[in-house]
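To keep things clear, I will list the structure first and then write my remarks on it.
A single protein chain has been omitted; all remaining protein chains appear in their positions.
Now for subunit A:
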Amino acid sequence: MNRKLAGLFIASLFHRPFASLLSLLAIALGVALGLAVQLIHGAALDEFGRSARELAGEADLQVVGSREGFDESLYWVLAQRKEVSEASPVIEVEARLPGRDRSLRIYGVDVFRVVHVQAALVPQIDEGGDRLATLDRDTVFLTAAARAMMDGREAFEVQSGVNVHTLRIAGAVPGAMAGQAYGVMDIAAVQQTFDHLGRLSRIDLRLAPGVRREEARVTLLDLMPPGVEIRTPEASSGEIMALSRAYRVNLTMLAAIALLTGGFLIFSTQWLSVVRRRREFAVLRALGMARADLLRGVLIEGGLTGLVGGLLGLVLGHGVTVLAFELIGGDLGAGYFTDIRPELVISPAVNAAYLALGILAGVAGAWLPARDAARAQPAVALKAGSAEGVVQQIGRGRSPAVLGCLMLAALVCQLPPIAWTPVGGYLAIALVLCAAVLVLPGCTRFAVRLLDFGRGVLWRLARGRLSAIPGQAVVAGAGVVTSVALAVSMAVMVSSFRVSVDDWLSKVLPADLYLRASASSSTGYLDASALAWISGLPGVSSLTPLRAQTLRLIDGRPPVTLIARDVEGGVALPLVSVAAPEKGGAADGEALPSVWISETLVDLLGLAPGMRLDLPLGGSRVGFRVAGVWRDYARQNGAVIIERSIYLELTRDDRVNDVAIELTDPGLADEISVALRSRFGADRIEIARRDEIRALSLAIFDRTFLITYLMEAVAILIGLFGVAATFAALATARRGEFALLRHLGVRRREIARLIAFEGGLTAFAGVMVGMLAGGAVAWILIEVVNRQSFHWSMDVHVPTLGLALFGLSMVLLAACVAPLAAANAMRQSAVQAVKEDW
């Protein structure tokens, strides 16, 4: 096709600037969102990987345990192995800083070993400092970022239990990456200060020359005590990738939806443009233009929209990435990558891929209209009423295709996740949306029959038109169906999730008051004497202490949380299933203790109530019987709960992170809080009432899902745009009809009412189908996508009143938008219009 002819097609984009601009913006939004998610997480993961490699230094293998660590005797065993050239022990603690919101990670290292293995952890004494400061119990070496946190002070306090220790800053860690905030101390000092005597978190190994990594790993694996892994340093990057994968995939899906919407808008506007230009195309064909050239011309229009939208998207995507790095960090605020300062990397390959996606969305959206334009018979297209014919073709029933889509959707829902991604779920959503659009003509006819009341001539004309030409409903209503389905599905999912979280919170927060020495990962804790003191307080009725730990149960996945607390046989847990009562004892004659597992472990380990689960506790593997499965919205990586008495018996660890306090009178909460703060120090503990935690949790939930409400609003706008664009285009094609009605004595405002009825009816059919499709998509999101991504279930809750109001508003808005969009065509002279064929 020569440039002149191509220009003929491209010029048409400028004849409909509003529609072209909206399509272009939707594509730009999709490309920008997808690219930003990819760039942000890619950069953060790269940075995290680099940071992990830096910290691992020259290590070939790493021995890692749970947060509580493992016995240091393993170090001596490994250090003497012939495969090992250097072994460097590390203890890692997340030191609570009293009175501050954040903690400080401190690595305890053997300064004589660390220089050979981990350059990033080698401390350097400040000029003029004591040469033996690295071995002092109360000295710490800080990276530049950590030092900046201390506001120029020479010492700071850290919390261990409810006690406070002062650490003196004696130097720097010059090998640390820029932006990394951590401290380095002598290993013995950390063990002593933070009450981790005899414990290690990690041992970094350099292998002897000629020893292969995998062979050494397999050999040394046998020496690992329960709960301790030996792995390559790269595996920790994989672990963090696994942690954030679901989050990334879901954000990418939002971007895909935006791209899909862009493609749909292009379909809608291109198709209407093709209908309007049918005679122009017929003339071109009559003048000798080949079908293929016509096809290419319309595809060029879509492709160009995609190209410009894609280019705009690339610029926007990079802008959003830079802003995100500045404002919310590399994990979009999800908390996966702390202390990571990622930088924007411009990758030509990634940019090219996203630009190609934008063009693809544009070309795909234009494909069907282009094919219709190329297939049209010029002689027929030149005749009156051909536009209606095209609309009627679109409205033909496609029941087998609808059934096929739905059956395939049901089938792909059964697929297991592929690479931890719910591919089947997403495919099923796309299939349901396809089926919804295909079923629209039939549903429109049904809706028209359903509304067979009212004798007003305009109402009858509107119903008559939609019944005879349901294709009009497909073009105008497809946008409504898609947007309503997306909005309804998100509303149902978020509502179900919120109601379930609310129920869950009331179940897991039964006590009047909650006391926390620190988050489970930090160094604050309460001991037996503190518990005894609290229980002796007047007004305290009972205490439920909770100890949180981590366990390594699944290779390549982040550790699972172990919670030790009194669970009253599971009664106090939000259980979703329980084991049948055990008949007799276990095979060895002794009943296994009970463990309650979160739903994540059911999915990841294939466990079920009644099955056996071995936990690495107290240096050995201990068998438990799965007594039930509980719902846990707090820990995505999985959690297990055992009775605290069993935990104490196995580990002798009597420290607790949280205490739930029941009061004799809830009105005493303030008084008890004052007493606790006075006893332990206001900056060393956190106290919250049940209602405060609940309100805070729900506020965080609402903030997290704010983006879905925004997307719903965007979806509604897109749906209304579909209605407006269709009616504007069809009104132009129907000028003759309106003119005839004017000849017959119909007033202009009555024609506007006719179009409003048609708009409302179209939206009504679209809303009906969209609601059903939205329900199905919500079910897929809840039962397949969420379950496979986050491994938690939820009770379905449909916000009936809200959805009814939403549907009604959509119908009314469509009824208002349609005549506004058609106003221009209606203003045309009735006299001129009847002169034209239509």
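Heads up, the rule we're going with is that contacts are C-beta pairs under 8 Å (C-beta built on N, C-alpha and C of every residue); 3 or more make two chains touch, one makes a residue touch a chain; residues count from 1.
Keep this in mind: contacts and distances are computed from a predicted model.
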item: Absent chain [UniProt protein name; select from "ABC transporter ATP-binding protein", "Isoquinoline 1-oxidoreductase beta subunit", "Aldehyde dehydrogenase" or "Chemotaxis protein CheA"]; value: "ABC transporter ATP-binding protein"
item: Sole residue of A:Ala36, A:Val746 or A:Met794 that reaches the chain not shown, by the stated touch rule; value: A:Val746
item: Per the touch definition above, residue among A:Arg81, A:His116, A:Arg371 or A:Arg460 touching the missing chain; value: A:Arg460
item: Residue numbers in subunit A that touch the chain omitted from display; value: 384-385, 388-389, 455, 457, 460-461, 464-465, 467-469, 736-737, 739-740, 742-748, 830-831, 834-838
